[in-house]
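With one protein chain removed, the remaining protein chains of the complex are shown where they sit.
For chain A:
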């Protein structure tokens, strides 16, 4: 009995020291980690809506969208879409400017097949969507050149873009 208590005590001492060390490291790295996350997200918002200086979070129905402001003018909205790809959900941001045209797309995270599906995150593929509106046909292999060997991932991105454009149109009708 005494032995078990002694061993338990030793183990506890080790755990306490370890917890203390971790708390200390956590304290001085946490602010930096949060800042990094925030900065990374803001820079991807700016990437899809290049002229916006400030972003406001606005609720549309159950969805959160990011309204981009330059001065006092609303110059566009960033929508989040997460269509199902080949092996993962493709999380993407779609920026739509005040002329209802796509100003930029960014794949925030995905887990598609490396070397094939992951190519949907490339500029050369995403730039095909620039300037499209809700009235345009957006379909992989017809209106958009799909990535070779990654038709499913390419279609998913198209679906995400259409979803964002539809959300944008719905949002416009509500306002008027």
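One rule holds in what follows: a contact is a pair of C-beta atoms (placed from the backbone, for glycine too) under 8 Å apart; a residue touches a chain by one contact, two chains touch by 3 or more; residues count from 1.
One rule holds for everything that comes next: contacts and distances are computed from a predicted model.
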item	value
Listed names "YCII-related domain-containing protein", "Quinol oxidase subunit 2", "Ion-translocating oxidoreductase complex subunit E" or "Autoinducer 2 import system permease protein LsrD", matching UniProt entry of the absent chain	"Ion-translocating oxidoreductase complex subunit E"
Residue in contact with the excluded chain [from A:29, A:56, A:99 or A:137]	A:29
In chain A, positions touching the absent partner	6-7, 10-11, 14-15, 18, 21-22, 25-26, 29-30, 32-33, 36-37, 40, 113-116
